[in-house]
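A single protein chain has been omitted; all remaining protein chains appear in their positions.
Read from first to last, the chains carry the letters A and B; within each, the first residue is number 1.
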Amino acid sequence: MFYTPKNALFRRVGRRKFLELGGGAATALGAGSIAVGLNSVVTRRPAYAQSSEEAKWRQFEGTKLVFMSENTPPSFAIRENLQPFYDLTGIEVEILTDDLPVVQQKVGIDLRGGSADFHLNYVQDKPIGSPFADFYVDLTKFMADDTLPQDPDGSGEDAWFENFLYACGVYYDEGRIVAFPYDCAVACTFYRQDLFEQLSKDFEAEHGYRMEFNADTTWQNVQDFAAFFKKLREGGREDIPYGYAQHQGSFAWTTQLDIQRLLFANGRWTDFEGVDDKLGSREPGPTRWGDEQSVLIMQKFKDQADVSHPDNLANATLELNTLYQAGQIAMQVQYHEFAASIEDETTSRAAGGKTGYGVCPLGAADWIVNGGEAVNGCNCGIGGIGINAGASEELQRAAYLFAIWSTSKNTQFNVLKGVGGTPTRKAVLEIPEVQAARQRPTTMPNALTFEPVYDYGIRDPHFVLGPKIPEANEYHKIVATEVQRCVAGQATAEEACEEIRWQLDDLHGH
Amino acid sequence: MAVTMAGGGAGGGRSIGGGAPVTAGKQHLLEMREGARIISQPPGRLNTPPSRAYYFYLMLPAIIVLACITLYPFFWLVWMSLHDVDVGAAADKWNDFANWIRLTRDRKFHDGWWLLLQYSAMCMVLQIGLGVLLAVILNGSRLEKLLVTIFLMPMMMAPVVAGLVWYYLYNSTFGWYHWLMQSAGILGERSILGDPSTAMLGIVIVDTWQWTPLITLIVLAGLKRVPRDQLEANMVDGAGEIRNFFQITLPNIYPFLLIAILLRFMDNFRFIDHILVLTGGGPADSTKILPTYLFDVSFQFFKLGRGAAIALTLLAVTIVLGLILVRVFQSPTAQTRPEDS
Partner (left out) sequence: MASSDVVRYRSPLRTLVNVLVAIFLVIYVIWTVLPLFVMFVSSFKDLLEAFKLPTVGDWSGITLFFDFTPTVKHYRSLFLDHNFSVYLFNSIVASAGSALISVVLGAMCAYSLSRISFRGKQDLFFWIISTRMAPVVAVMVPLYAIFRGAGLVGTIPGLILAYTTFNLPFAIWMLKGFFDNVPYAIEEAQMCDGATRFRAFLSILPWWRRGSGRSSCSASCLPGTISSSPRSSARAVPRPCPSPPRSWCSRRTSSGAASWRPGSSPPCR
């Protein structure tokens, strides 16, 4: 989702990160760096409802398309392996990849400018989908078009994992689908099973229960674990890592997702009253921030951070994962696509069966003051593939071919096998090879996370999407900043929540 | 020779470009005539002292290029700051100065200015102090050339790259500088960029590393001009080296220093590459100086109207600062040359 998680590329994390960041800043600052080679050609050979499947696929032979994507495994894998698509359709696709904030800028300028340099966009649910939903083509018209080929497994809601199509494809209006789920990053807990087993006895002597991680592990337990690790470490056990860490670094969205999980787990708290998270709202109304529940959770979040790795404020997704790989933390909340990098023996000290994958922690009964339910609050970033409405009708239709091809079962399976992808289609999980890979030893490390992720986390009532609002990016920044201030001790929980409330309400004119 | 060359070229171009369709023969005739006319001009004309118009023509291309790429965006900015230029497909509409009114209560905007001020002040003090010290030490030393070349190396880098280098050094998991500082007991486990109280310092250090040499270079140029006779006369009067520095050297290099300050001030307002790379404005907005906030508003939140308003305030202040500095140059304290045109 955010950065590159696949093994092959992860090995170059340092340089990669540098290059990505360099790209980002250069784009932002040197006007010239917006430059990309863009050109599109469209040719059309009409196809009809009764035409053969092959004729439907080949009707845009000779067309050239540009797909602007985030640096995610599917995009890398597909870019390396576009030949089958070319052989099938005769369409040339240029895939450009970049860091999410950069993709956001480029896509934003392209869409706002009413032009279509990028015919296909990576529609990351909140950062890109929420603000720019209006600029994408409604795919339902193509789905019902029998002059276009369709996916044999279908593209309706049932073809994808629960909630996925809604998460990345439906914004504000029912019945309008702007993107198909292309890849996903779902939060789960990575923990060092070896350390847990080694220290469980000592922990039990102190706390009266075993140090294990399962679906009933609450946030209170996690805090106890972390405190226990920290105490050992501060007692001079240099070999013991810190217990826990979350993302609180420079990437606002992941920070917001972290506190949102906690908020939702404890009483299914959401930001705006009466707004269906899965649909989102253009005018969400006054926020709930600042109420008793949010203040309590903010406080708990700070307590948690206090017993976690001390350099949390510097760590975004990739840095946090590096920390875990380096063996400096025993537990991290992380997106499931990172499993591939954790299981890579050449870069990770947590590889080789040392890591267990669990769901997100359960809400703790005494942390709930709003009378809600305790769930394993779990959130995600679903990256969709959408078609720029600024492109011509012909180009849109050609782009649709790529959209369904790149999200098809076979493509997703190949990516999963190759670099550790993150399937979005139910059908992929039914492939026997994938079934087998869910147990160690495995050739597809990401499959180790499928149980906590696809079988549990993304299903209701655990699944939380977060507010889909046009101002999503500003919202992320506001929440993340105040969370950071609270964690750093610059503001109390009340002050932080109140500041969030003030800024959000100001943003929405309340 | 030069006469025919210039005349033929210009004349031919004009006749073909301007005229209505003409036959090949006529065209040829036209060219001949034009060429002839130019040659028939009094031979002295092109080497008589140039007229004012000649100078204006020479000036024109640069002015036009600059106007296109600066004036037009400027008016665009003004227009955007007065309209709702927002995400979403809605048309941009006049919003009764809402963008400007919002700035008055935008806390991040106020913090941004305050942080920018702190950041610039810290950078200035460190860089001017170090830069002048280095220049004074280096001036006339045997190793001057070698050392200046070495010191210039950071400046050769793009700011983005400098940011990335330091990102690598500062990182708490694998950064050698972090290890050094931790081992020396300066830092705890929090890395310099991971703590809101030190992140700004981390940024300032990077900026200082990269840009102190610029100050050194400019001041060195100034030091070359400090008149030796004045220095010697002052020494005869019993001044020590330190007094000499303050009484003679400093006043002499004063305009150079001002240039250095002007340049660095402007650059601090302009370049945020390394900040975006190192902290992105965080943690807890402790390094969110105004340009960084502007970047967020325009390119992360896509509130282009609001961003334009912020940009204009930034632009205004930069220009006022520039004006002040230029006025200082022209003030009587900076001695002027009487015979200057």
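Just so we're on the same page, contacts are C-beta pairs under 8 Å (C-beta built on N, C-alpha and C of every residue); 3 or more make two chains touch, one makes a residue touch a chain.
Just so it is clear, the model here is predicted, and its values are computed rather than measured.
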**Prompt:** Relative to the complete complex, which of the depicted chains are touched by the chain excluded from display?
**Reply:** A, B
**Prompt:** Among B:80, B:126 or B:261, which residue is in contact with the omitted chain in the full complex?
**Reply:** B:80
**Item:** Hidden-chain contact residue, picked from the options A:155, A:347 or A:422
**Value:** A:347
**Request:** Quick one: say which of B:82, B:199 or B:217 touches the chain that got left out.
**Result:** B:217
**Message:** Which parts of subunit B face the unshown chain closely enough to count as touching?
**Reply:** 2-3, 6, 46-50, 52, 54-56, 58-59, 61-63, 65-66, 68-70, 72-74, 76-77, 80, 130, 133-134, 137, 139-141, 144-145, 147-156, 158-160, 165-166, 168-169, 173-176, 179, 182-183, 209, 213-214, 217-218, 220-229, 231-232, 235, 241, 244, 249, 251-256, 259, 263, 266-267, 269-273, 291, 294-295, 298-299, 304, 307-308, 311-312, 314-315, 318-319, 322-323, 326, 329-330, 334-337, 340-341
**Absent-chain interface as seen on subunit A, which is shown** = 11-15, 28-32, 34-38, 109, 113, 115, 117, 238, 322, 326, 346-347
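Everything that follows uses one rule, which is that only the chains that are shown with their structure count from here on.
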**Message:** Using mean CA coordinates as chain centres, what's the gap between subunit A and subunit B in Å?
**Reply:** 40
**Request:** Please name which positions on subunit B make contact with subunit A in the complex.
**Result:** 87-89, 105, 107, 158, 160-161, 163-164, 167-168, 171-174, 188-191, 193-197, 271-273, 276-277, 279-285, 295-296, 299-304
**Interface residues, subunit A side, partner subunit B - complex** = 14, 17-18, 21-22, 24-26, 28-29, 101, 104-105, 108, 112, 131-132, 134-135, 248-251, 309-315, 319, 322-323, 326, 328, 470-471, 473-474, 477, 480-481, 484-485, 487-488, 490, 503, 506
